[in-house]
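Report on one structure; see the data block that follows.
A single protein chain has been omitted; all remaining protein chains appear in their positions.
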Amino acid sequence: MNPLSVVARTVCNLFAWFLAVFGIYVIVHGHLTPGGGFQGGAVVATFMAFLLVAHGGRKMQSWVRKELFTLMECIGLTVFISAGLLGMSNTFFFNFLAKAGGLFGSTVPLGPNPGALNTSGTIALMNLSVGLEVVGGLSMILLYMFSGVHPEEPFGREETGHDR
Amino acid sequence: MSWQVHLPALLLAVPLLGAFLAPLTALGGKGLRNTWFVLVSAAFTMIAFLLWTRVGSTGTAIYVMGGQGWNLALPSGMSIPVRILMEVDAFSAFMVLLSAVAALAGALFSIGFMDRFSGLEKFVALYFLMVTGMFGMEITGDFFNFFVFLEISSVASFGLVAFWRDRGEALEAAFKYMLVSTLGALMVLVAVAFLYSKYNVVNMATLGKVIEWGMVEKTALVLFLTALAMKCGAVPMHMWMPDAYAEAPAGVTCALIAVSQASLYGLFRVTYTIFGAFMGSPVIPWVIIVLGVLSMFIGVSMAVIQKEVGRLIAYHSVSQVGYMLLGFGVGLLALSDARAMAEYGFTALKGGIYHIVNYTMYKGLLFLSAGALYYATGCRNLNDMGGLGRKMPKTMVLFMIAAAAIAGLPPFNGFVSKLYLYESTFAVHPILAVFAMVTSVLTLASFVKIFQTAFLGPALKKFENVREVPGTMLIGMSVLGVAILALSLFPTWSVNHLVEPAAKALVDQASYIGAVFAASLTGGGL
Partner (left out) sequence: MTGNFPYLVVGILFVMGFIGIVFEKNLVKIAIAVSVVEAATNLFIITLGYRSGGSIPVWTMAGSGSSRMVLPTPQALTLTAIVIGLATTALMLSFAMSIYRHYGSLDVRDVRRLRG
């Protein structure tokens, strides 16, 4: 995939960041407003798609490595399952942080509020981890699909053992 | 409350954790990754065994995810169970146990078998995800989770079937499998939606309690039946099965068999527990019986003409699934009639359930030994093989055990379950038993063919350097081999302790429903 014209790249450089900011907003407000980890993560992944389309895949690959996204996926998912396991003193996925003070521990005020982020316990934590995971996963899908549309490149230089 | 209460949750959490940490362990090198693979597999097998013993001793286990207590009154005075619920009765526990054994054997085998391939951290992660989905399908207490876990196991297995993506055939098989699976899963979802539209619940036990027999339920039942029969490879939609089973890496196929058994479990959970006694007409049981007979016969006649080892064995899977459908269909036919149930229905059910465990064990072993042949010789076609018995004696012995079991030679375990099926189906209609016997004979014929061509005969020159497969692969195969021998040597024990509790739990609709209302919900005023 070749880079687009300089106009498209400039516009993308300017406006893609709004996508990222909006996606992160959706992720961190996941427990308060419609949306959440997956939706926000998908928006942030759109940011990656913008960069990929505007600047071309080669440049993108020189900026970020696929291992980074794998790591993001792993960390997100591990935090998610650990949050479930830590509630095991009661039951699996028990919301042990809610109303306990501390991290995400305050109670939600009833009625309209300006966004009480420090509430709802593990739900907020899980939204964050799912957001991280989805950003990593979708970006990785985009990058792999990009490397798939170039038949002249070897199928994955790092692979061995196949093609017996 | 002992820690064992958490076993149903642990059963899902451990393989999930294994999947999520697998890419991280791969950073520590090959040894660490393989250790992790074995450790997690052993852990979930252990948990499955503990769960099975616990359910055997204390009865149906209920687990409410994220609930604040065991006797949870739902907020806002609502008596509809909306929480995520796990319900493990004896039948679920039985399925979990045998799936875990198959998955463990596949994992052990894969270590040696997949050794020379890269991307194994993803392989391990997908493998564990598939196992999670499989367990989830078997222990879940509500339909929507059933759909979710069905999709988890399916999506993970698409990736695993296409793991050798340098082979176009593997991709083709994966695409076919994916199309059938996705369509099936969406049909399950539509069926769930139909039931939800009328009753506003997705919980299995609650549905079983309130369900009536109307148009909506008929639609939902037909959708469930079609989708799950597609997923477990019954005949009109069986074509994905030989492709996917033959093209997937052998260790994966061993676990895929257990996954298709989980779909079968879903089919019987729907027909027995949800609809059960409400289904007065014999149409659905007869549909299942006819599907079973067709699968048996068409599967085996396709198998006889195959030349590739993997495809031949995979076509036998179609025919073996037919046996189980036959047994369960006859059981379902007798469900509303207590006399018929005592006379032949329960025997058929026992035969079907016993055949599930037998099938999973010996079919897994057959695929693993086919994989071992491929690993050692590099060829899939039977016509190119010969004289391997001298080079690979241990593989040959294990293959012999599995082949004798699948063909139903006495005293192997396949004989016992088939005998139950012959006996009971004869009481319904003699032609069913005749079909079952003919299938058995053809099965024997085709396995004699594999054994003859691959292992016997003069040693071929091109196989001079062939050696016995590595130890880990042999251990994986031996797990299943030992299981088959144990089931064969102690048939009375296995029928009394493995099969009968499961069969009783399956027909006892009231206790499945009652357990949920007794354990986790106050005010069951539905």
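The first chain written gets the first letter, and so on, giving A and B; residue counts start at 1 in each chain.
What we mean here is this: a contact is a pair of C-beta atoms (placed from the backbone, for glycine too) under 8 Å apart; a residue touches a chain by one contact, two chains touch by 3 or more.
Please read these numbers as outputs of a predicted model, since none were measured by experiment.
The chain that is not displayed touches the following shown chains in the complete assembly: A, B.
When the omitted chain is restored, the residue from B:162, B:204 or B:398 that touches it is B:162. The chain that is not drawn here is touched, among residues B:32, B:179, B:431 or B:445, by B:179. Seen from chain A, the chain kept out of the figure touches residues 32-34, 38, 42, 108-113, 141, 144-145, 148-149, 151, 155. Touching residues on chain B toward the chain that is not drawn are 82, 144, 147-148, 151, 155, 158-159, 162, 165, 167-169, 171-176, 178-179, 182-183, 185-186, 189-190, 192-193, 196-197, 200, 202, 242-243, 247, 302, 305-306.
In the analysis below, only the chains that are shown with their structure count from here on.
Our note on geometry: chain A versus chain B, Cα centroid distance of 34 Å, whole angstroms.
Considering their complex, residues 70-71, 73-74, 77-78, 80-81, 84-85, 87-88, 90-95, 155, 158-164 of chain A touch chain B. On the chain B side of its complex with chain A, the touching residues are 6, 9-10, 12-13, 16-17, 19-21, 23-24, 63-69, 84, 116-119, 164-166, 378.
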